[in-house]
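Notes follow the structure.
Note that one protein chain of the assembly has been removed; the remaining protein chains are unaltered in position.
Per-chain numbering from 1; labels A, B and C assigned in written order.
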Amino acid sequence: MRREARVHRLSMRSPDDVAPLVAAIEAGRIAPAGLVAVLGKTEGNGCVNDFTRAFAVAALRAALSPHLAPDALDRVAMVMSGGTEGALAPHMLVIEVIEHADAAVGDGPALAVGSVRTPPLPPEELGRFGQIALVAEGVAAAMRAAGIVHADDVHFVQIKCPLLTAERIAATRARGGEPATSDTLKSMGLSRGAAALGVALALGEIDAATARGARIGADPSLWSGRASTSAGVELVDHEIVVLGTSIDWVGPLVVDHAVMADQIDLAPVAASLKRLGFSATSPIPADERDRLVALLAKAEAGTSGRLRGHRHTMLDDSDVSSTRHARAFVAGALAGLVGHAEIFVSGGAEHQGPDGGGPVALVVRRAS
Amino acid sequence: MRREARVHRLSMRSPDDVAPLVAAIEAGRIAPAGLVAVLGKTEGNGCVNDFTRAFAVAALRAALSPHLAPDALDRVAMVMSGGTEGALAPHMLVIEVIEHADAAVGDGPALAVGSVRTPPLPPEELGRFGQIALVAEGVAAAMRAAGIVHADDVHFVQIKCPLLTAERIAATRARGGEPATSDTLKSMGLSRGAAALGVALALGEIDAATARGARIGADPSLWSGRASTSAGVELVDHEIVVLGTSIDWVGPLVVDHAVMADQIDLAPVAASLKRLGFSATSPIPADERDRLVALLAKAEAGTSGRLRGHRHTMLDDSDVSSTRHARAFVAGALAGLVGHAEIFVSGGAEHQGPDGGGPVALVVRRAS
Amino acid sequence: MRREARVHRLSMRSPDDVAPLVAAIEAGRIAPAGLVAVLGKTEGNGCVNDFTRAFAVAALRAALSPHLAPDALDRVAMVMSGGTEGALAPHMLVIEVIEHADAAVGDGPALAVGSVRTPPLPPEELGRFGQIALVAEGVAAAMRAAGIVHADDVHFVQIKCPLLTAERIAATRARGGEPATSDTLKSMGLSRGAAALGVALALGEIDAATARGARIGADPSLWSGRASTSAGVELVDHEIVVLGTSIDWVGPLVVDHAVMADQIDLAPVAASLKRLGFSATSPIPADERDRLVALLAKAEAGTSGRLRGHRHTMLDDSDVSSTRHARAFVAGALAGLVGHAEIFVSGGAEHQGPDGGGPVALVVRRAS
Partner (left out) sequence: MRREARVHRLSMRSPDDVAPLVAAIEAGRIAPAGLVAVLGKTEGNGCVNDFTRAFAVAALRAALSPHLAPDALDRVAMVMSGGTEGALAPHMLVIEVIEHADAAVGDGPALAVGSVRTPPLPPEELGRFGQIALVAEGVAAAMRAAGIVHADDVHFVQIKCPLLTAERIAATRARGGEPATSDTLKSMGLSRGAAALGVALALGEIDAATARGARIGADPSLWSGRASTSAGVELVDHEIVVLGTSIDWVGPLVVDHAVMADQIDLAPVAASLKRLGFSATSPIPADERDRLVALLAKAEAGTSGRLRGHRHTMLDDSDVSSTRHARAFVAGALAGLVGHAEIFVSGGAEHQGPDGGGPVALVVRRAS
C-alpha cells in the first residue's frame, strides 16, 4: 500500500464558505475519509477577537459531519489563520491522503503528511517551557504518522496554538495559577513563539538545554526555519500538521522550503522555485503559475524597527497591529514574485525564521 | 543660465523631524533659496484625522522660516502624504533648483521641476468639475514654470488637495451650499479623483468634454497615468508639483514613469528601470540601489473586489481603510523589486492609473 | 386563549455561546415551539466585516434545529446587532410567546410581540423608496401578527436589514443595476435609514408622500421614534420584530419607549422609568435593577459634529467608525442611569430618532 497526499486550494467567499469543499466532495474530487487537515486563511483581524477562525471551523465541521463519524471528524486538523490584509485572498488548503492498494502507482519520493492533536495546554504553561515540550512531542508524533524518519525531510510544520483571554486569565488566577502575561494580544505571540521552539526542538534546530533556557518571545536568535504557528481563541490544545518528503509516498506533489531573512528577501524563495523546476524569472511565467499549488509563509515586523537600515513604523502603530502590517507587506512582496495573492501568509513569526523574516513552504506539482 | 533640479531623500524619525534638512542646509548641501517642494511620507493613517501631515508642514515651516521670507516660504510646496503601512519608511523628498550662470555646466535633457499653488477651492466644488478645471489650470501653470512645453515630457504630477471635515460641511450648508458628500473619508477620494482628472485634462489624457461629463469617483475608466494626488485636512487649495524632462535643464537626474495595471504589475516598472539603465534583474542589484533616488507610486484596492481573479477583502474592512491595506501591499511588491522600502507609496488612486493599478515615477541618477 | 410574551436576557461568553439558551430549554424554562425572536448583541465591530452576527445566527440555528422543524426555525427572527463597545455586555434577548388556554390567567394589557420576514430586497432598491415600502408592509404584517391594531400601541420595532458588499455591488452592476452607493460601509447606513423610514411610514410618523420624496440618509429631520434597525451581511431580506402593548396579551411584562434628543439626553428615559413605577433616582436603586428586563437604544454621532455646542470628533475618525464611538458613549450614559451595561445599544441611528439622538425601549416586569 502506498500513500498519496493531495492538496486542494479552494477560494472562500466568506469565513463560513464551505460550498467549494462540499461541491468537491459531491463530485468525488475529495474523499472525506482521507481528510487530514484543512488550513484556512480567513478574513478576520488575526488577533485576539478574530471569530472568523472559529466560524470557519464550525462551518467545516457542520459540512463534514454528514460524512465523518465524530471521532474521525475530530482527527481532521482545522488550522485557521486569520488576516487577509492587502490583497491576500481568503482560501483553504484541503489536505487529503489517498491509499493506493496497487504498488504500481509509481514511485516516491513525494509529499508526505502527518497530523496530531496535543493534549490541552494548561494556561499557566502557555509561553513557557511546558508548551515547548508539549509541542515537540506532538511534532514527533506527527512525523511518525507521516512515516517521516529524518528531520531533514520535514519542510513545514503548521501549528494552531491557544491564546489567553481575559476570562482564561481570571480563571487561572482564581485557582492560584499565574499566566505568563495578562495582555491577551501578547499571549498570542508567546504561544506562537513557544510552539515554534517546540518545532525547533523536535527537528533538532535547537537542543533541549537551549529550549529549556530560552527567553521565549525575547530572544529572536532562536528559531525554526520550518515552523508556522497561529494562535486562535477557539482551542486550548494544539493542532499540528507536518509536511515533508518521503520515499514511501507517491503522487505528483512535492514540497520544499525557504527561509526569508527579512520581509522582502525573495531570493531564497526564488531559489526554491528554481529547484522545483520553475523558470528563473520574477514573476514566474503565467503558464507556470498553476503548478504552484500552495505557498505558505510567515510574516512579522522585526524587532529592530528597521528594514535594511530604514525605519518602519509597524511596531509603534496602536491602531493597526504590526501583524496586520507585516502580512500585507510580505504578501505584496511574494505576490509580486508568484503572480497572485491567493497565498497563505500568516502573521506573528516569533521564533519562526530570523527576526523580521520567516519560513516559506512551497507545494508544487511536478513539471510534466 | 541653465537650471538644475536636485532631489534629496531624507529619512524622518518622526513627523516633525526636520533635523536632516536643517543639517543639510547648515552643511551647504541644500540652499534654501532654491527650494521648490518637499514631498513627505508621514506616519499617520493617511485618512481624515491624520494630523501628522499638518505637523510635518508646521515643523518644516518653522525650520525654514529663518532662511526664507514669508512669501518665499509660501512658494515652497509642502505635500505630505500620510500612511507608512507595512515597512514603508517615513522620509521626505526635498526638491531644489540650482541656477547655473555658466552655460558650460553641460547639456540637457534632465529632470525639470515646476510648482504652483491654486486659489482656494470652495468646498461645494470639491469632487466636481470646478475642481477639475482649477487643477488643470494649475498644472499648465506649473509646466510653464518648469519650462516644459510638451505634455509628453511630463512624467509625474504630485498634488496635495483639500478634503471635507464635519466642520467644513456644516459651514458650507450654513451658507446654502451642498457639498458633494457628507462622508468625510469619502470626500478625500472625491478630491483626489477630481484633482487627478485635472491632471489628465491638462496633459491631454482626456478631453474637455469628457472631463466635464466625468462621473468623478464612479467611472474608473477615466484616468491619468501621471497623476498622484493626496488629500490633507491642512489646506483648502492645491499644491501642485510637476516633474518632467526638459532640454533646458541640466544635471545628473532623469525621470521616467510607468503605469501598473494592478497592485502587483511590476513589469512596467521593471521596464522603466531597464530604460533607465538598470540591470534587468529582480531585485535590482544592491550596488545599483543608490542610483534610484526616488520612487513614487500610487496604490488602491480596485473596485472589482478582485486581484487577478481572486477575491480581496480590502473594500469590506471596516477596521482598516482600504487605502492603508493597498499602500502596505503595493509597497511590499515594489520593495521586493527595488530592494528597500524607503519609497513614496501613497494611497487613494482614484482616476490615477487604471482601476486597482496606478502611476509610478522614478527619479534616478544617470549611470556614470 | 390568551397570549403571553416572555423575554429572557441571557449573557453570552462568545458570539456562538448558546449554552445558556440550551440550558434554559433543557430545564423547561424556555419552550422552543414558542420562540418568536432572538435579539443579540455580539462582539464584532458592528460594521461591514462583522462576522460575529452570522456566527451567532449559525450557532443559534444549530442549537434550535433539534427542537424545531426547518420552517418553524426559519420563522424565529434572529436579529444580531454587532458592537459591544465600552463595557457593553454581549447578551441575547430571547422572546417567546406562551399560549394560555385558560382565560383565567389574568387580564391585559401586557407586552405583545409580532414578527415577520420580508421578501428579499433587490440590491438596487437598498437605500431607496423600494426598501421603505417593503419594510412598511412588513411592519404592518408584524402588527397584525401581534394583534396590535393602533400604531400608538407600538413601542419598538427592531429590524435587521441587508447591506451591500463589494461582491453584491459587482453582481448588481453585472446585470445592469446601479446600487445607491458603492461604499460598503455607507450602504449599511442607507439600509438602516430606509428601513427606519419604513417603520415611520407604517406607524404614521411620516406620510406616504414624505416617504416617497425622502432624501434617505441626508435629511435627518425625518425619523421614527420607535425604530431600531441594524444591517448585517448575512441576510438579503428583513427580519422585523414589533414590540407593543395589547389588551389581549397577559403576563407580568410591559413595554414603554422614550426618545433621546441627543447622546446624553437621559431625562426622557428617566421619565419612562418613572411611568413604569421605578423610583425617580439616578441611578435607579439596586433593588429595582432586576425589574428592568431589557433596555434597547439606538446611538449615533449626530451630523452637526457637535453635542450641546461642543465639537466631537466621531465623524472625523478614520480609525474607529463613528458608530463604535457612539455606542460606547451612549452606553456609558445609559449604564450610569440603570446601573449596569448589559443593555442593547445598537449603532447607526439614521432616521431613528432626531439627529444625534435615538429611540429607547424598556421592557420591565410590573412592580409586585
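As a convention for this text, contacts are C-beta pairs under 8 Å (C-beta built on N, C-alpha and C of every residue); 3 or more make two chains touch, one makes a residue touch a chain.
Owing to the predicted nature of the structure, the values given are computational and were not obtained by experimental measurement.
Q: Looking beyond the chains shown, say which of A:Ser81, A:Gln131, A:Ser191 or A:Thr313 touches the absent one.
A: Going through A:Ser81, A:Gln131, A:Ser191 or A:Thr313 one by one, A:Thr313 is the residue touching the chain not shown.
Q: Which parts of chain B are in contact with the chain that was left out?
A: Contacting residues on chain B, toward the hidden partner: 13-16, 43-44, 49, 51-52, 54-55, 58-59, 62, 167, 233, 319.
Q: At which residues does chain A meet the chain that is not included here?
A: 45, 47-50, 165-167, 169-170, 182-186, 218, 303-305, 311, 313, 315-319, 321
Q: What is the set of chain C residues that contact the non-displayed chain in the whole complex?
A: 11, 13, 43, 45, 84-91, 263-264, 266-267, 282-283, 301, 307-314, 316-317, 319-320, 324-326, 328-337, 339-342
Here is the rule we use: only the chains that are shown with their structure count from here on.
Q: If you average the CA atoms of chain A and of chain C, how many Å lie between those two points?
A: Centre-to-centre distance between chain A and chain C: 41 Å.
Q: Which parts of chain C, given as residue numbers and ranges, touch two or more other chains?
A: Within chain C, residues 49, 167, 319 contact more than one other chain.
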